[in-house]
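Only one protein chain is missing from this complex, and each of the others stays in its spot.
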């Protein structure tokens, strides 16, 4: 038990280390991409370039640069932005995190509820037109670029039909903190939630339906029917409960990636200052400290989510509990 | 004796002539109406975009890549300026002409630079289709190599490759792609003597292919690992057949199904990724155009001339949907399970 926890911890640290090295290399060692040139500006004089190089420590060996950055990020926590001099990056992330968490949690709730309903309905009516219709709807959801959907939603609710009774409640783009105004928070996020959820409703309903159909041919489903249980009970209590195991692992990863910045396109379109948008800004300014910080934040989330999924596995699957 | 002849006759009439798995899959796919419609749509869109240079000029009468703010078009015999005063009460500022719904002049209107939208859609489609096709192909080749090496060699090689995949998996795909794009977009890529300019389409192709490798490699690896334990591979190894021969003759043909099914799905993912990168203006660089860059152009016009953003978006939805439907049909026809999945 202790050994497996230790191994798990080791793997986690290894993945975090790997991500930090990967990101570091992308920005500091990609052939032709010199951070000095980026900071000094195009056509900077050689003297400026040299000054910047020394000032930012780009003249030192890569491992030293890497170690110094990690130390500032995790130990002294005083890493500052290259672009807005003096701005500390850790508080900046802590400010953006609630926005992203609000956005992603609401969307997740919507997509889980909707996709379970759609997946179960489709599987129960397998082969019929309802099944085909729902699954085609899911495919459509998967095929819509989220940023474009967001634009169309804005067009309809902010401009064209904003004055109709249907959308007059929609506030302007932006975020309202939950603690300040719960109703305003809800109104500001309702449409971003729905927009972000569309893709995942499509994915999850299709995955769930496929799992449920696959599980139908299992012996235990036949046993359940032979017991005289109703088709709904067989599907929900025996089928859905078993399919939930894959569903949960997918959910853990997707949720973590979104909280870790994967929702940036939605954040950009709806003007929400979340982690994804912050990361994107850091990237476009090539603000290396902020990039490192946001990517590490995102990686920590993914890794935590993996651990939570593993724990949920223990809860959901007794076979894993016994290590079989 | 009679009985025997009867048996012979009936069994030969009922058992279908043995056909190869590919031909059987093809026949099954041909019966799938949705997949056939999707294929027709894809072919039509591809043909329309590829042949754009032949007729786009007749549609637009202008070059889709040069600014045309001072131009005018003929509508019902009258000359109409492409840039028109805004609808607002004070008529402040100029907006490009909206959809005319006439094939002769600015069918779908013009963008903020006065360029004909319909012509740009066709040319942009060429870029989008080219990038997504090449990225999907490259990604699948890379994934096949990684998956087969990891699955077949196993041991330390598999462990290292799998850990690298895990790390790539832990970073949100779009963030990963954006990081790579931003680094290369300013100065391009210098690989020793070779310099790839930042406006070269190879850059988005390689980036998109690279970030999706873990998604495609995982199912390939799983398939190869189960094949390696299969009896015919064990037999070949026991006979001393060299490894590369086993991979080429026994493993590769058996993962082809998985790879083929992945192809349309990867192309759909690549098209979505390309449009996202271009939307953030770090994908296809001006003067090139893709559906993503056109949406980006249309962002500023979204409330006045929404068609500029809506049309390319619809084009993406239609093509990606068709690819997904086709991929679904192919998966059913080839009966390949666990061939990865789409994600954002």
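Quick notes on this one:
All chains are identified by letter, namely A and B, in their written order; residue positions are counted from 1 within each chain.
Please note the rule applied: a contact is a pair of C-beta atoms (placed from the backbone, for glycine too) under 8 Å apart; a residue touches a chain by one contact, two chains touch by 3 or more.
As a convention for this text, contacts and distances are computed from a predicted model.
Chosen from "ATP synthase subunit b", "Peptide/nickel transport system ATP-binding protein", "CoA transferase subunit A" or "Acyl carrier protein", the protein name that UniProt gives for the omitted chain reads "Peptide/nickel transport system ATP-binding protein". Contact with the chain not shown here comes from a single listed residue; of A:36, A:65, A:205 or A:242, that residue is A:242. Among A:46, A:61 or A:318, the one in contact with the hidden chain is A:318.
Where subunit A meets the missing chain, the touching residues are 127, 218-220, 222-231, 233, 237-238, 241-242, 245, 316-319, 322, 324.
The working rule: only the chains that are shown with their structure count from here on.
Centroid to centroid, with C-alpha atoms defining each point, subunit A and subunit B lie 23 Å apart.
Residues 14-15, 18-19, 22-23, 26-27, 30-34, 37-38, 136, 139-140, 142-149, 151-152, 154-155, 158-159, 199-200, 203, 207, 253-254, 257-258, 260-262, 264-265, 268, 276, 279-280, 283-284, 286, 291, 295, 298-299, 302-303, 306 of subunit A are the ones that touch subunit B when the two sit in their complex. Of all residues in subunit B, those touching subunit A in their complex are 34, 163-164, 166-175, 178-180, 182-184, 186-192, 195, 268, 272, 275-276, 279-280, 282, 295, 298-299, 302-303, 306, 309-310, 313, 316-317, 320-321, 324-325, 328, 341-344.
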